[in-house]
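Only a single protein chain was left out; the remaining protein chains are all shown in position.
Chain lettering (A, B and C) follows the sequence in which the chains are written, and residue indices restart at 1 in each chain.
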Amino acid sequence: MGIRLGANRYGKAENRVVRIVRDTERHDIRDLTVSTSLRGDFEAAHVEGDQSAVLPTDTQKNTAFAYAKQYGVAPIEDYAQALGRRLLEATPAATGAHVRVEEHAWDRIFVGGDTWEGHDHAFVRRGGEVRTTEVDITREAATVVSGLCDLVVLKSTGSEFTGFLKDDYTTLPEADDRVLATSLTASWRWTGAALEGGLDWNAAYGEVRSSLLELFATTYSRALQETLWAMGRAVLERQPGIAEISFVAPNRHHQLVDLSPFGIANDGEVFIAADRPYGLIEATVTREDP
Amino acid sequence: MGIRLGANRYGKAENRVVRIVRDTERHDIRDLTVSTSLRGDFEAAHVEGDQSAVLPTDTQKNTAFAYAKQYGVAPIEDYAQALGRRLLEATPAATGAHVRVEEHAWDRIFVGGDTWEGHDHAFVRRGGEVRTTEVDITREAATVVSGLCDLVVLKSTGSEFTGFLKDDYTTLPEADDRVLATSLTASWRWTGAALEGGLDWNAAYGEVRSSLLELFATTYSRALQETLWAMGRAVLERQPGIAEISFVAPNRHHQLVDLSPFGIANDGEVFIAADRPYGLIEATVTREDP
Amino acid sequence: MGIRLGANRYGKAENRVVRIVRDTERHDIRDLTVSTSLRGDFEAAHVEGDQSAVLPTDTQKNTAFAYAKQYGVAPIEDYAQALGRRLLEATPAATGAHVRVEEHAWDRIFVGGDTWEGHDHAFVRRGGEVRTTEVDITREAATVVSGLCDLVVLKSTGSEFTGFLKDDYTTLPEADDRVLATSLTASWRWTGAALEGGLDWNAAYGEVRSSLLELFATTYSRALQETLWAMGRAVLERQPGIAEISFVAPNRHHQLVDLSPFGIANDGEVFIAADRPYGLIEATVTREDP
Partner (left out) sequence: MGIRLGANRYGKAENRVVRIVRDTERHDIRDLTVSTSLRGDFEAAHVEGDQSAVLPTDTQKNTAFAYAKQYGVAPIEDYAQALGRRLLEATPAATGAHVRVEEHAWDRIFVGGDTWEGHDHAFVRRGGEVRTTEVDITREAATVVSGLCDLVVLKSTGSEFTGFLKDDYTTLPEADDRVLATSLTASWRWTGAALEGGLDWNAAYGEVRSSLLELFATTYSRALQETLWAMGRAVLERQPGIAEISFVAPNRHHQLVDLSPFGIANDGEVFIAADRPYGLIEATVTREDP
């Protein structure tokens, strides 16, 4: 009656890879969460229970850890590509490998005295945003996306929301001065030319992050959508190697608290930060001829 | 230099809608998490800051709550379609509306005596899996996907993993008897014909859920992939109205604990349930001619 | 200048112990999260770095898993006592051992045909509340507390909140019919006499759970406090072996949604379930002469 296997993939998710570089007394730390998957012709594994073409997820895990030593993990875009290529090469039935890496930043602890450059082997986790990469490798091509998530930003003024469409269910008053806040996820895809030309991934990451923050701060916002567009356009203008940038931006609502029952004015000073529901804005900014 | 807006959408996520039906003394409760979004021509909102075509996410929220009364929320597939149609209709610039609903089940509390049918207005949350639907509405068509998530199942035997591909990084021993466990997410898309013919959504949900559990239990598993295939095939065979079913199945590893240092045999009796990393298996089973 | 070590303890937290009982073809599963700690004279470990009196947390973990086989894990109150006694015995410097066990319930999968008693070795996680025990063992005595957490209950009527104290910051209107909901944590301490006399822990657990649900359902509630008192009193009246019962009850607020802007009446039918803030009510009910 015509039933078949459709799209499928399998892998090992959330390997917590911590790499200490200790070639000298001044150590370095790289703290990653690594997920890999393979896709391709794995029909026999599903339909006949024949695993002979399946590289186990346990082997994928081993490779992620072994490559952390053999290949190194910095920058994560290079590590992810190397890992993806290896998994694809080791699995003839696979047509593609996907690798996602999250990097959790650490700072050196400062202890005063003669070590103001920070301690040699003691670190404090930075918190804040997580740097990410998603790499997709096929037999023919590689796609590299860099990004970040959990970059929480807020403007206490310079934001309005007015002139919107109204229907029978609209009660929201127009706001000519509001708090705008989001926990930003951004991911930017590099052009093939940029990949071929070679990239300073770490420098590029810092530049994109700075652009995002700067445009968030300096754009007068008539909606979170306008802010995302401004951020995306600036990144593409400044980074010719980036083909496209995508945003997922939950609107973290800050509701002005009504203090008037207590005879207290509240001109944008006291807010309750709401959990749910939240606005969720998603947008991609792209080159016309990528 | 040719930069333009790409794909974009916006909406209100995770509205916690609780609907009490109290037309008689015997109340009923429906507990939902509702997310909506709109997509279409919203370029002016991004590029020019012009919100005149944008139905606010706050209005989307209001509509979700108002429809819970005006239209009712059961079954969730009907509520989601009605809500999606309304949002699309209210927003001329939109080309599509997407609605996701999660339903959290409650049971009546049993208190003995003459109320063994369960209390009229006291409930206990069931836990276990969450029922879901994802509905997509355009000006031309509707797509309805039903599903569930967080259905945690385990087999203590009747599962092996042998004969797999090996490379230089493979250390996993073959296992001819292992624990197989997953937290299942499944989503099944209905055919257009089924939607037109009318469906008993609640009955269908129960039947699919039962099929999934039954096949998980009764399939001798040579890999989680084979189990997913068996579940998917059975659902499609039994439910002619379903065009396709997709699974996301994290392999919740249960590692046999080595008790031999203490002189204790451990023949599949004591396991440590691991958090991370985990295998992640994804597969779709589809009709050849959907 | 007089600085000393104060209270201290150490242990291994959240061992995920899964025990399969497979003496026959009809398996059973027990799924636990086990935390242990030791306290006593561990000053040398802190002040001098001398670990010779310290049983490693890794050994505590090993013992938890080994005892799952040697001693068994059901009922959890017995397992926790045995484990605590062992840890205390193995650690001369310790004056006390504390063991907390959470049990996550599973049901057999029903597959029809001749197995309507449920499958021999396939299980589905039940969800809902978690059964708990906290055992404290010293050289002289044992304290056993049984309990549960995450029992989420809701009444759609039969609850009011009126006549409360008002001050300048009070805006809450009186409510003569509201939704009352909580995610209940309850823990009940057994008398020494009950421990000596021997207990059917599983039966007692079922009885207490039923009493809690029944009283929640049948008590007309003038505040969550009154409901907790009614539940606690009933448990103590029905269970002579229980000396004391304590509750932690977050008040899960369900706010009536104002649908009047849309011309829709909302007589207790549509609510938004709020996340934060939440009321938090804690109370202990005790015997006067325990």
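The criterion applied here is as follows: contacts are C-beta pairs under 8 Å (C-beta built on N, C-alpha and C of every residue); 3 or more make two chains touch, one makes a residue touch a chain.
Everything quoted here is computed from the prediction, not taken from an experiment.
For the omitted chain, the shown partners it touches in the full complex are A, B, C. Summary of contacts with the chain left out: across A:141, A:175, A:193 or A:264, the touching residue is A:264.
Of A:68, A:186, A:204 or A:280, it is A:68 that touches the chain left out of the display.
Seen from chain C, the chain kept out of the figure touches residues 1-16, 35, 37, 42, 45-59, 61-63, 66, 90-91, 161-167, 169-172, 221-223, 225-226, 228-229, 232-233, 236-237, 244, 246, 250-251, 276-289.
Within chain A, the residues in touch with the undisplayed chain are 15-22, 27, 29, 31, 62, 65-66, 68-70, 106, 109-112, 119, 121-129, 150-158, 179, 213-214, 216-218, 254, 257, 259, 261-262, 264, 266-275.
Mapped onto chain B, the interface with the missing chain covers residues 168-169, 171, 261-262, 275-276.
Following the convention adopted for this analysis, only the chains that are shown with their structure count from here on.
A comparison of C-alpha centroids places B closest to the centre of the full protein. Seen as a C-alpha superposition, chain B sits on chain C after a turn of 180°, to the nearest 5.
The greatest centre-to-centre distance from chain C, using averaged C-alpha positions, is reached by A.
Distance between chain A and chain B, defined via averaged C-alpha coordinates, is recorded as 25 Å.
Here the CA centre of chain B is 29 Å from the CA centre of chain C.
For chain B, residues that reach two or more other chains under the stated contact definition are 15-16, 62, 66.
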